[in-house]
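Following this message is one structure expressed as structure tokens.
The complex appears here minus one protein chain, its other protein chains still in place.
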Amino acid sequence: MLEQLATRVTTCIQCGRCTGSCPESGKTPFNVRMLVRKKQFRSVIDEAVPWYCTSCGACTIRCPRDVKPSEVIIELRSKMVEDGDIPVALQKALENTFVQKNPWGKSRNKRAAWMEKLDFEIPHVSETESKRLLFVCCIQAYDPRCMVIPANVAKILKAGGMEFGILGEEEACCGNEIRRIGESGLFEELQEENLAAFKEHGVKEIVTLSPHCMNVLKKEYGDTGIKISHYTEIVAEMIANGAITPRGSYGKKVIYHDPCFLGKQNGIFDEPRAILTSVKDLELLEFSRSREVSLCCEGGGGRMFFEVEATYQRNAEVRILDAAEKEAEVIATACPFCVMTLEDPATEKGLVVREISEILTEVL
Amino acid sequence: MSYTLIVADVRQGVFGEANLDSLGIASLLGKEVYLVVPEGAYEMNEKMADAVVKVKAAEEVFLNPLNMGNILEQVFGAHGKPGHLVFCHSSSGAESAAYAAGLFGFPVITDVSGYDRERGVFLKSYYSDKIFGEFKAAGDGPCVITVRSGSFRESVLEKSFTARVEAIENVEIAAGRTFIEYVEEEKSDIDITKAEFLLSVGRGVGNQDEIPSYEELAGTLKAVLSGSRPVIDKLWLPKARQVGTSGKTVKPKVYLAMGISGAFQHIAGMKDSDCIIAVNKDAEAPIFQYAHYGIVADIHKVRDKLKEIAKA
Amino acid sequence: MNILVFTKRVAATQEEELRILDEGKTVDLSKVPFKVNDWDNYAIEEAVRIVEKSGGAVTAVSIGDAESDEVLRRAIAMGAKDGLLIETGDALHDPAARSGMIRNFIQKENVPFDVIFTGVQSEDDQFGCVGGILAAILKLPYSSMVVGIDSVEAGHMVVRRELEGGLQERVKISTPCVLSIQSGINEPRYVSIMGIRKASKVERKVFKAGGYSEGADAKIEVVKWTYPPKKGGAMMLSGELDDMCGQLLGILKEKGVYQ
Partner (left out) sequence: MEESERNVLVVGGGIGGITAGLELASCGVRVTMLEEGPSIGGRMIQLDKTFPTLDCSTCTLSPKMVEVALQPRIELLSWAKPMAVKKKGAGFTVTILKKARHVDMKKCTACGSCSEGCPVVMKSEFNMGTGPRKAIYIPFPQAIPNKASIDKRGERPCKAACMDACPIGTNVPGYLKHISEGRFADAYMLIRATNPFPSVCGRVCYAPCERVCNRGQLDEPLAIRDLKRFAVDSFDLASLEPPQVQKTGRRTAVVGAGPAGLACAYDLAMEGHDVTVYEALPEPGGMLRYAIPEYRLPKEELKKEIDHIRKLGVDIRCGVEIGKQTSIEEIKGRHEAVFVATGAPKGLPLGVEGEALAGVMDGIRFLRGINDGEHASPGRQVAVIGGGNTAVDCARTAKRLGSESVTLVYRRTRDEMPAAEEEVEALLHEGVEIEMLAAPVRFHGEGGKVTKMECIRMELGEPDESGRRRPVAKAGSEFTVSVDCVICALGQATQTSFLDALGLAMGKGGTITIDPATGATNLEGVFAGGDVVTGPAYVVDAIAAGKRAARSISASLKGEAISGEAGRKIPQKLSDEELAGLTGRVQKAARTAMPEEPVDKRVTDFREVALGYSPEDAAAEAARCLAGQIEGCIQCGECERRCEVGAIDYAMQDEIVDMDFDGIVLAPGFDLYDPTEKKEFGYGTLNGVITGIEFERICSVTGPTGGDIIMNGKVPKRFYFIQCVGSRDRQSGARFCSRVCCMYTAKHASIVKDRIRDAEIYISYIDVRAYGKGYEEFYKSTQENGAVYIRGIPGEVTQGENGLLVRVEDMLSADICEIEVDVVILATGVRPHKGIGDLCEMMSLDRDEYGFIKVNAVEPSKTNVDGIFVCGMASGPKDVPDTVASGGEAASRCMEYIAKDISS
């Protein structure tokens, strides 16, 4: 069971830092401070509003009173989920997750289909000595654009001499987004299912591909005793200790976009950059809004599955314009959701979005 | 069992094309073909059946499944029970077929899209066409079937003579259900999920000024214009026209995508369309992986050419 | 108004690649997840909305194996008062057999109802007949493809049926009656896991199917399962612009969307 993260709405002093931090405030009707206020007074909340939250976490990180506004949003959503007041697209994602254990409703039987791209076999984690699990995550198991990521990371880890296995069809959605959508019951089921699988196969260590999985496994699965890392942490270390050396050259100007769940929320800023700077001829640029103040791409908090009714300039587009201004040729990131949201506007501007593992695989 | 009885699919005075499928399977079944239609000015080729039974009743009465029992009883009374009772797999056909099967205790096989004459088995879709079942009625009694539109048209055999005409004079009208009126669907804005043919445009249209000319093409082709997110985001088309996870999920018969590269969210909203045709100048565009037909070309040129040919 | 709604647990095959086993005798569903039939979901939602508005109770009934309890819990979570399971081990492919069993059950158990809702069809077999046959054998008025219930009065309802090409017909139907509910009639509410867990506390009655099979024999049989004819990837149209556009219009014509 997930330990209930108690929010502290009553301690809110209405300083407004949350709204000022929020990537959705101003351009959408979403005002997180106001929602907290309404929660304080138990006032009626417009049903459409809580769904704008991208769960980037900036409000919670910056709240001086530890009110945890992003958790307040989850609480509001939970209530709405229980009442069934939930956008249809999200409803579909939840129902799909219920049936197929992934929000896209893709066949669970094809959860390991990404391996077809590999020229080597990855054993089931139970067959490994290290009991080190590569946790693939739904989007990377199914989306054709993202399926290359597990394949690339597998190649890189193998090159670095690391043993690992997968759960294959036994893996269920990590539930990070499900919890953020407010479906706590479903989240618990996923958590139980995954934990049971971890336990059954004696998993000792988990390498995640998506920062979203890492976040939930690390922070919201309770004390599992399992070491959880993002693959960039592992790979950066491999590069540092010489286990792998990027040999090829990548003569491009690359700008790195910090994913919220990797950076802001989990403090992993340097490892992805270390990987990129280890590549010959790669010129690493920085957004003026980077690291802790990186702009959210709006892919989190369920926003991957549905888009709000709003006509405003999307953050992904803002991001791409910023990248173009810095004369970047490639936008690198370390999160599949960021890849998906950034790619569309990037293509329009003639820029390329690459997950870090894609760049590394190219030069390995 | 010497004949096949077809219940005609009619609506608002029109003898629909779908009847050709009923006539087609009847030809395959190889027995005399009887066609039951309401009396009225229906345009049809009367050489397709051996006999046409004209029911002297209003079309609405004919289409009410509760009345179908009485009509059929009168046919059976005159000719005995048919070998097969054929309906179109349409809104009314399927309704009346089921009701009739229940009423007379006939076996029923619906949505038939094939018939193996040798083995006498009907092919019926299962699991959204992922599997087909070969079905056969138990026993030798009459069997109700509904046929899938477009499945048997080619098998229609024109008879060498005009069908003989019979009539049913009085139909007992059931009280349980009465027709009130036809309702055109509300047209405040077009519901793209209901359209059979969508012409969908994407980022590839380039700019807003091009939109009217695609609207024009949609008009010419009698398609409904829809769009992918970038087009909606830029307010070139109203939000209600958006196809994709953030817009509507559509399953038209034909989805003609022009200048849409095929973002994942978009694909999710249209992949179940019966027929997807993609036009894009980028041969590598992901949409081609989902399309049934593809054209690699400049979409504006294709647009102009289509208009030109269609108008000619 | 008491509404009896039939709900079925079906294989969620949309994303699956199905395999036929035993030379066409069986379809392998062992690794396929199950879910509630989509049309039934709309039917339950509509029923619940009616009773929420004008009183009465919704009773959900499912024919299937013990696992079908899941769809009953779901229906209860949506607002049904009771859940009844007619437990049977065999898959009933014949709608006539299903309908017969339902008639026997209703009559034998004296299940009270004012209206019976079914989904237009079930996702697996796509017969779309249970409602129609059931109405006929219960001698009740029937309407399928219901996309709107405009009014519910004492003794009758006014409903809208979906026809082709965006056309609808409005009919008056006297109650009791059987209605087959078309998808899109409403937007079914989301049923949260918490909701389902709460629903689990409501008792569901289980009846063994064997007691209701008299006169409900199958009238059709499956001879063999086959795969659909293979479809390739995108067929790329080639040639000059003229040719390609000509072919395109040809396809449109063939698909019946353009004359």
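Odds and ends about this structure:
As written, the chains take the letters A, B and C, and residue 1 is the first residue of each chain.
Just so it is clear, contacts are C-beta pairs under 8 Å (C-beta built on N, C-alpha and C of every residue); 3 or more make two chains touch, one makes a residue touch a chain.
Note that the structure is predicted; figures quoted are calculated from it, not measured.
Considering the whole complex, the hidden chain is in touch with A. The omitted chain makes contact with just one of the residues A:47, A:66, A:327 or A:348: A:66. Residue A:292 is the one among A:83, A:292 or A:348 that touches the chain missing from this view.
Touch with the hidden chain on the side of chain A covers residues 11, 13-22, 25-27, 31, 33-34, 58-59, 62-66, 288-289, 291-293.
Convention: only the chains that are shown with their structure count from here on.
Ranking all chains by how far their C-alpha centres lie from the centre of chain A, first place goes to B.
Of all chains present, the one whose mean CA position sits nearest the global mean of protein CA atoms is C. When chain pairs are compared by contacting C-beta pairs, B-C ranks highest. Here the spacing of chain B and chain C, counted between their Cα centres, is 20 Å.
Computed centre separation for the pair chain A/chain B is 44 angstrom, with centres defined by C-alpha atoms. The distance from the centre of chain A to the centre of chain C, each centre being the mean of the chain's C-alpha atoms, comes to 38 Å.
For chain A, no residue reaches two or more other chains under the stated contact definition. Residues of chain C in contact with two or more other chains: 14, 16-17. Taken in their complex, chain A has these residues touching chain C: 81-86, 88, 91, 94-95, 98-100, 105-110, 183-186, 188-189. Touching chain B in their complex are the following residues of chain A: 89, 104, 143-145, 305-307, 309, 311, 314, 340, 343-344, 347-348. Looking at the complex, you find that chain C touches chain A at residues 12, 14-17, 31, 33-35, 78, 187, 189-197.
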